[in-house]
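In this view, the complex is presented without one of its protein chains, the others remaining in place.
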Amino acid sequence: MTEKSMKNKTENKAPNKNNNLDNKDAKEEEQVILTPWKLVKRKFKKNKVAVTGMIIFIIMVLLALLAPVLTPYDPYAMDFSQVNQAPSKTHLLGTDELGRDYLTRILYGGRVSMKVGLFAVIIEILIGALVGGLAGYYGGWVDNLLMRIVEIFMAFPFLPIAITISAVIGPEVAPEKRMYIMMFIIGLLSWGGLARMIRGQILSLREQEFIQAAKALGIRDSRIIWKHLIPNTLGYIIVSATLGMAGAIMSEAGLSFLGLGVTPPVPTWGNLVQNARDIYVLKNRVWLWLPPGVAIFFAVMSINLFGDGLRDAIDPKSK
Amino acid sequence: MGNLLEVQDLKTYFYTDDGVVKAVDGVNFSVEAGKTIGIVGESGCGKSITAMSILRLIPDPPGRIVSGKIMFNGEDLTKVSDEQIRHIRGNDISMIFQEPMTSLNPVFTVGFQIMEALMLHQNLDESEAKNKAIEMLKLVGIPRAEKIVDEYPHQLSGGMRQRVMIAMAVSCQPKLLIADEPTTALDVTIQAQILELMNDLKSKLNTSIMLITHDLGVVAEMSDHVVVMYSGKIVEDAPVDELFKNPRHPYTIGLMNSIPSLIEEGKRLESISGSVPNPLYLPKGCYFHPRCKFATDECRKGQPSLREIAPGHKVSCFRAEEVTK
Amino acid sequence: MSEVILEAQNLKKYFPIYKGAFRRRVGDVKAVDGVSLYIKEGETLGLVGESGCGKSTTGRTILRLLDATEGTVTYKGQDVLNASKDEMKKLRREMQIVFQDPYSSLNPRMTVSEIVGESLVEHGIYKKGKELDDYVVEVITKCGLAKYHINRYPHEFSGGQRQRIGIARALALNPSFIVADEPVSALDVSIQSQVINLLNDLQHERKISYLFISHDLGVVKYISHRIGVMYLGTLVELADKKSLFDNPKHPYTQALLSAIPVPDPTKKINRIILKGDIPSPANPPSGCKFHTRCMYAKDICKEQAPEFRNLGGEHFVACHFAK
Amino acid sequence: MLKYILRRLLHMIPVILIISIVIFGIVKMAPGDPVGTNLDPKATAEQRAAERARLGLDKPLPVQYWNWLTRSVKGDFGDSYIYKKPVSDVVPNFIWNSFLLNIVDFILAFLISIPIGIICAVKQYSKTDNFWTVFSIIGISMPSFFFGLLLIYIFSVKLNAFPINGMVTPGKNAAGWAHIKDVMHHIFLPALVLVIGSMASLVRYTRTSMLEVINQDYIRTARSKGLSEKVVIYKHAFRNALIPIMTIIGFWIPGLFSGAVILETTFVWPGIGNVMMDAISARDYNLIMALNMFFALLTLLGNLLADIGYALVDPRIKVE
Partner (left out) sequence: GCGDKNEAPAGTEGEGKVEEKEASNNPARSRDGAADTLVVGTHEAKGDFLPGYSSEVYDSYVADLVFDGLFGNDKEGNPTPSVAKDWEISEDHKTYTFHLRDDVKYTDGETLTAEDVKFTYEFLADPTYDGPRSSYAMNLVGYKEYNEGDAKELAGVKVIDDYTVAFEFQEALATNIWDCGMGILPKHIYDFEKGDTASLKQKMSDPIGSGPYILKKFEPKQYVEFEANPNYFLGAPKVSHLIMKFTTVETQMSELEKGTIDVQLRVPPKTENKEIIDGTGFININEYPDNGYSYMGWNLRDPRLADKRVRQALTYGFNRQQFVDVYYGGNAQVCNVPVSQVSWAYTTDINEYPYDPDKAIALLEEAGWKPGADGIREKDGMKLSFVWDTYTDSKYVESLIPMLKADWEKIGVKVEPNLMEFGALSEKVYDKQEFDMYNMAWSLSIDPDAFELFHSSMAVPGGFNAVGFINEENDKLLEAGRKEFDQNKRAEIYQEWCQLMNEELPYMFLTQNLSWDAINERVQNFDTSPFQDWTSRDVLLNVELAQ
């Protein structure tokens, strides 16, 4: 057999995949140079599901952000001539018992829900990264002490404690401000896992030879932390942040559904779904609970998909 | 022919998202009964994949044996049923892997892991198998075998684990033992112990050994015949003495010249410039030409095929005759 | 010969082992347990030994990347282990390290120019800018890389190229002493020689001293002037290369040398096969640490640790019976 | 092993103490006076003060904490304001109802999810795998209350196939099989929500850890011995995949009970989650503290169980 026929044969076996073999030869120098972030981006882009997740999420964020432009109604404006309207041209998702346009409330509710999710995660990350970073970098008794604290935080049963705290500090607070309370409760209760992860990350990074090399070169500690440690944990932090945000949105929705989260009249998806606890509404006014529920579902799912894709893209182990 | 195993034009490709990796690309060689064949080459040149193709252990997807024959005992292993190949694995052909630390299942005792193959292939019952396992452990020189048999891999040192791997591999007295870099992860003094053991077993059990390594020293010491691989192809194939005395492929020569212990004191090491090509972007023509001092236009265009230049000595190079140490 | 630039005396490094919730210290890993050596200007001291015997720890303790438990290190007359922060920063320019793993030793999020140039900025030798870039280019070309590599990230290089970046990083500060911690063991043979040649060339050009750590005796033999053999945290033999290879005095050295497979099928050597495994450094044997595997061991070996003696001609051995 | 468990239990004590301080602190931060809600509205200020004194509410916080702690250790968590009974009498009534729901979930989820997870890992990217991957992502992203409402809407309101709330038909007083059927009829929807939620995460988790294990060297070793694929997967791979799955059990057990707060509220299931909500809205301090301690203890116990599980399945973990 000649070489040529051999090649043809292989091409037949995998026709569409290896036709680049012959014309794209050997010149590694000509390959596109990719920064690590670009590599992640490329890997991520290949993941169709994750990209879909990201797009859905971006759309939802845009819908929430552009709410004032998208809807002519005010989420708090009552119109008693339009009470409990079914979906129609003027009110795409109907109105509630006070004649407020429901689509508008869902859009604004998304703003609150996502804001709570976002800031809860920011709090979670700030504390988690700080604690994990300190524990990992300094080790010794600092690590020991901080990890004990983390252990205790991780032993807190999330929902009951969140409910308790919410009930305890909530009452003094106006509905508009309750969402800040929510952010803190969710953020404060959920940083433990992240701190642990970052600590592990830093511990293993600290043992990596490039950190040793930096020390050998006489690089300052602060620079080692900023230039060498943090950029290398950033990927994981971003992944945790996305997945954490999905969790936080879910927690907020749960608490608000129980009436212990953000309270009306401030709309959030969670307290909008609460409408359906009344069987009449559940049965006869589907538009009052289905859309906000679906919104939560889509938000959480899109973030989960996005976060999973991101993790796969960042994780060097995955192909 | 006394050939126990004959690999003919074996091609194993990996279909990845980035393209096709021709990990093994038309490999021909044979193993004689009772002899040791050494396979050397740089990391990623396809040694392990060749070995795993023989036992059909290629992860599929993404890998696939695209073509070729693997004749063993008159049967083509690429064609036999899954049931048949399972019967051959561990029984007629067994394998020792590179990493003794990760190749044993951490949750089972080493004894059990040896017994498993025995109970499967030799129809021994549990107590018989256990006795046999202890016997095998003693054979590979493990002290206190009666006790070790009930221990878990993590309780053993690297050398001990590799011995266990060997005991497991030889327990059914295979006709062919494939050893994929069995000592790379071990220290010199331990490596010496293992090599000694393998030689010992070979003479006792009369198995053929296919020894994969990148250490020319180990090859020189252990093998009867050597195959040199580069980028999924065989570049040179010769009896061991012949190869070391009279290497003909520029790659083999370069390899030998870059080993410090083969170099005269104070002399500069010769090195092969450049690095192993990315299997996704293989050069046109002879895969070695970008690093080859002897490359001509011919090498850049066409791929040389493996040809016999002396009895038993095959080289895949257009200019083999002109090339010398 | 030339003068001694670095000397370590009775260097010890113990890693404490903690256990339980209250992290009680239950023992120590005696990674380095009384090592004494010196290195002369422009000389390569090879350090061999089996995995876990403390080679890397010795190297890092000398550079004060780890805090020594005991002992002294003097570099050009200066006490390294007790140097102040500022003094240490100056010393860092003199003493550098090259690592084994070409993958984990480079920060994946920094370009070559950042990796190589970082220390120059930190030490105030150059400011960021054209001059720095020129210098970095100079260094990397010296190490066999090209100018266009300067803005690439480590993952775009092969193992050998990465190792060159690592060397360039160490070289940028123009040090006179480099600890090379297994710089070639992760590389394929054909690449190995490129790096060894580079290290050799640099030494001749700049009179750099190396502490060259490896477990490949062939490489050590090729590159070193003198060789130390370590076993379980202690040096068992230290001698001139020729003297060590031709006339090994310690039974461990003898076994080690005989264990190396020689890439020559015609030479069949008579092996000394050691029995057993290396004991754990957390629980080393009493007396002579090698006695558990030594074929010549006598009662005294179990009880008394042998002295690290000079048998003459700078050939040091730690064995009761060596002559 | 016993010693190990004992030691772990001992280690839990300081953690529990700190958690108890935190919980006590949180609850005591609460405005509202339990005395106010319980006494006759016409009670005089002195009567209120006397009642406060009787309950020990006039003492400084550390003293109150100490008293609460010492009594709690003896199993006396004080009286519930809602039920006007010792908390220790109230809680057991409901724990079993929650437990029933959770045990159904636990058994079903485990029985179904693990095999599915394994199959998905073995046949990665197959149709089955894709189906369950989609199922998982949906299950994980679906808030339990919303899913519960959907089920109620479809099955109870529209199809009238299942009751919307409660656990038994009152007054039926059925015994034996009829009773079981009655309970099963009621438990179906809430259990479905729980099971699907648990399955979603468990399938995913099993799949991931199986995938990780399947690519390990020792699996290749097992295959090279000629073992059948079934033995390789279910014996060699699964035993190893079980190790990370143990962690999820640790999170799961407490998660089950505390997650039930939302679910039980949605389905008006007479369990402790429901009681927790009542306790919160009635400011039933003693009950809130006891329940929180119960949940915290469950969390710790879950961790302990996970660790014991680890020790059981992973011989690398030294038990002494």
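Just so it is clear, A, B, C and D label the chains in written order, and each chain counts residues from 1 on its own.
We take it that a contact is a pair of C-beta atoms (placed from the backbone, for glycine too) under 8 Å apart; a residue touches a chain by one contact, two chains touch by 3 or more.
Because the structure is predicted, anything quoted here is derived from the model rather than measured.
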Touching partners, among the displayed chains, of the absent chain: A, D
Chain not shown: contacting residue from D:Gly78, D:Gly139, D:Pro163 or D:Gly302: D:Pro163
Sites on chain A contacted by the missing partner chain, in the whole complex: 76, 78, 80, 83, 97-100, 167, 170-175, 178, 259, 263-265, 277-281, 283-284
Hidden partner chain, residues of chain D it touches: 30-34, 36-45, 47-48, 50-51, 54, 79, 82-85, 90, 93-94, 156-157, 160, 163-173, 268, 270, 274-275, 278, 280-283
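We take it that only the chains that are shown with their structure count from here on.
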Most centrally placed chain - per-chain CA mean versus overall CA mean: A
Chain whose Cα centroid lies at the greatest distance from that of chain C: D
For chain C paired with chain D, centre-to-centre distance based on mean C-alpha positions, whole Å: 55
Whole-Å gap between the CA centroids of chain A and chain C: 46
Residues within chain A bordering two or more other chains: none
For chain C, residues that touch 2 or more chains besides their own: none
Residue numbers on chain C that touch chain B, as the complex places them: 50-51, 158-161, 188-194, 196-197, 200, 215, 217-219, 221-223, 255-256, 258-266, 271, 273-274, 277-278
In the complex with chain C, residue positions of chain A that touch it: 29, 33-36, 39, 144, 208-210, 212-220, 223, 227-228, 231-232
Partner chain D, residues of chain B touching it in the complex: 52, 55, 57, 59, 61, 82, 86-91, 94-95, 97, 99, 102-108, 113, 116-117, 120-121, 152, 154, 165, 168
